[in-house]
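Presented below is the structure to which this report refers.
Removed from the display is one protein chain of the complex; every other protein chain stays in position.
As written, the chain order gives the labels A, B, C, D and E, with residue 1 at the start of each chain.
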Amino acid sequence: MPVITLDMAALTREKKAQLVQTLTRNASEITGIPPEKFIVLINELERDNIGVGGELLSDLMK
Amino acid sequence: MPVITLDMAALTREKKAQLVQTLTRNASEITGIPPEKFIVLINELERDNIGVGGELLSDLMK
Amino acid sequence: MPVITLDMAALTREKKAQLVQTLTRNASEITGIPPEKFIVLINELERDNIGVGGELLSDLMK
Amino acid sequence: MPVITLDMAALTREKKAQLVQTLTRNASEITGIPPEKFIVLINELERDNIGVGGELLSDLMK
Amino acid sequence: MPVITLDMAALTREKKAQLVQTLTRNASEITGIPPEKFIVLINELERDNIGVGGELLSDLMK
Partner (left out) sequence: MPVITLDMAALTREKKAQLVQTLTRNASEITGIPPEKFIVLINELERDNIGVGGELLSDLMK
């Protein structure tokens, strides 16, 4: 029943599959909660929708 | 002022309207807080963005 | 695998049990997803930690 | 390291830049935490995905 | 109906009142949405519950 949420810029499908697999396995090993109890939610945000230090990420990466 | 957030796979507009109406009415009845105070946020996620038990939902549903 | 999150002021244990039962049943009926797939997270906040219209809820309820 | 998340209807890029700049500067001044430590996440939702008082925002704005 | 959520370390009641007032006013001015529509949720976290760069904030501040 633990929920792991990632808020970040867009990712390929392959990286999402790797993140889900690896983070679930890690968190399961550390907490002792079986992996099938974990839910991972990946919230992909446009670079116009992430601010760092008061500036949009899309401006910082120009 | 309570906020109910749903993170789940895509839904039709009709189901979203039903969820908003029903969850607001029931949460209002149980808590005694008037329905007009409730906000519902529906965060629809692609099946590539949901992980269950270490696997993407899009792979589990193949 | 849907996740329902409630952010609101403190509740009794009985009301939390009722909310979890009722919202899960409702959301399951509307979406067709079996109830055992639903996770509900109740995030109770102090009235000093909720703002409505620019004022703390603890001030509004004085 | 503070995270400010906004859940709201769609905005222009210019308004998002203004929100990120202004909210970061003000939250930094009030808390004394340097602006470069702040992350802002803007989660834009369709009006079909926001419920107010049990109704979809898209219906309320008709 | 916009929701502004802050996740950060503990704050005094006075700073929370200032954050709620200032961020609501700023966001209202920029978006044109009336201030009474805004909800602010302040999620205070222990320094043992925040990680930056792979380390707990409580270790980084020693």
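By our rule, contacts are C-beta pairs under 8 Å (C-beta built on N, C-alpha and C of every residue); 3 or more make two chains touch, one makes a residue touch a chain.
All figures in this text were calculated on a predicted structure; none of them were measured in a lab.
**Student:** Which residues does chain C use to touch the chain missing from this display?
**Tutor:** 4-5, 13, 16-17, 19-21, 24-25, 28, 35-44
**Student:** Touching the missing chain, which residues of chain E?
**Tutor:** Output for chain E: 7, 43, 45, 48-56, 59.
**Student:** Which positions on chain A touch the chain that was left off?
**Tutor:** Residue positions of chain A that touch the missing chain: 1-9, 11, 15, 18-19, 22-23, 26-27, 30-31, 33, 50, 52, 57.
In the analysis below, only the chains that are shown with their structure count from here on.
**Student:** Over half of the contact pairs shared by residue number: find the pair among D-E, B-C or B-D that meets that against A-B.
**Tutor:** B-D
**Student:** What whole-Å value do you get for the distance between chain A and chain D if each is reduced to the mean of its CA atoms?
**Tutor:** Taking the mean C-alpha position of each chain, the two centres sit 20 Å apart.
**Student:** From the mean C-alpha coordinate of chain B to that of chain E, what's the distance rounded to whole Å?
**Tutor:** Chain B and chain E have C-alpha centres separated by 24 Å.
**Student:** For chain C, give me the residues that contact two or more of the other chains.
**Tutor:** 1, 3, 7, 50, 52
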